[in-house]
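Remarks on the structure that follows.
With one protein chain held back, the other chains of the complex are shown just where they sit.
Our next item is chain A:
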Amino acid sequence: MSKMKTRFSFVLATLLSLTLVLSACGGSKESAGGGSGTDGDKPVELIWYTIGTPQKDVDKVMTEVSKYTKEKINATIKMKMIDWGDYSQKMQVNVASGEPMDIIFTSSGGFDYVQNARKGAFYKLDDLLDKYGQDLKKTIDPAFLSGSKVDAHNYGIPANKELPQQEVWRFNKNLLDKYKLDTSNIRSLDSLEPLLKTIKEKETGVTAFAMDKNYVPYVPYDYIIQNLPMAVKLDTTDYKIVNILETPEMKEALTTMHKYYKAGYVSPEAATTGSTNDLMTSGNWFLDRAQTQPLADNQWSASYGYPVVSTPASDAIITNTSVQGSIMAISANSEHPEKAMEFLNLLNTDQKLRNMVDSGLEGTHYKKVDDKHIENLPESKNYDMPSYSLGNNMLLYLNPNDPDNKWDEFKKFNSAGTNSPILSFNFDGTKVSSELAAVQNVKEQFWAALMTGTLDPETNLPKAIEKFNQAGLDKVIAEAQKQLDAWRAGGGK
């Protein structure tokens, strides 16, 4: 008896000291060895930074998610949410200071994907994708993976969702019906005029053409960098980068905008308005421009509480911005890149996991209506997550009023899109970074006021062009042209 006891305690002591030694060495060994050692029994904790207003029940849901992932891939999940407005800046600091993290949400809008991939923030996924991402590769549209390559390498997994971007004119249907206005011939900016005129004359207190300071008239060009005036025409044959402000299309659009502005169709404060949310809530608007996706009209109508309809304002184009709209990357300093890749693979292919992350716990946050549809329960206010940023959208359960074929509609929409000529060309601004900083300042000075029609393009467009050139825009364009030519010579990769 006593002998057994001693032996037992001896074993116990050896085990204890072994684990101690292992865990003590573990950290340094793993980081030095490039992140191996995932075959142990101890589950790995993955830290996942994502965008959105922090939700009360995140930890509660992640505990359940972890139970599931532990079973499947022996990993647990710790999610950290950072609010919309803070995400880019806080992640900049977190990554620069080497904060431990494994999975990072990144996009062309929040915590810029291409720039941070080039700065070395993300782990190169090429090999991991082949090894652990086979299911994922089969599930998501291949255009996403090829379009999100930076310098011919994959640094992130794009969320499978709408692929092209298409601009539409949105109308407040109540007003359309009231004045029996016809939208069937609407497409160009000019074609809106008679409608705007009617609304302006008959409805006081309604903003005829709602927009915030980020509004830019649509012209058939694809921008090299979002909202900097360098672009390539969509039907280009010579791949020449031009200053968008010098194009006849933009000049015409700005002249029309200024006409609308002077006629009072546009709010006089549009150039400093941060958002049109209050107009949308009150319904005191007639039309605006937005990006669409299949069934968007239903979604808008449901969220505003009154009917909204839309008609196309552009073709559906697949651009870098649309492909890079939502990406999950693995952090370069991740200690468990393999596990992280396994998790991303599972998240993008496993319906149960994907929906748990999206809608929370069945019976607490939502209940199932049938095998495809779910309904939110009151508790869902404590776990209200943005769907677009959390992986494959096409696995998601449908809302009660979504048609059964919602995701088929998406697939149809995706296959109808045409590629931008510069799809997957990513400009590297390192060599001209001081010019870019100066150009950015000129842009901030003129952009909103010109685009909303506040300034008269007749006098201010030449002024803006001159200031851009002074700041070194021509040098930036020359550098971009050089890279674009090299990219084409290399087969567009």
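Just so it is clear, a contact is a pair of C-beta atoms (placed from the backbone, for glycine too) under 8 Å apart; a residue touches a chain by one contact, two chains touch by 3 or more; residues count from 1.
Throughout what follows, contacts and distances are computed from a predicted model.
Of "Succinate dehydrogenase hydrophobic membrane anchor subunit", "Disulfide reductase", "YuzF family protein" or "Sugar ABC transporter permease", only "Sugar ABC transporter permease" is the UniProt protein name of the chain excluded from the display.
Residue-wise, the contact with the chain that is not shown comes from A:92, picked out of A:74, A:92 or A:236. When you scan A:266, A:344 or A:471 for touch with the missing chain, the hit is A:471. Here one chain is not drawn; of A:369, A:416, A:437 or A:478, the residue touching it is A:437. Looking at chain A, the residues touching the absent chain are 31, 88, 92, 95-98, 112, 115-116, 119-121, 225, 268-269, 271-272, 332-333, 429-430, 433-438, 440-442, 444-449, 454-455, 470-472.
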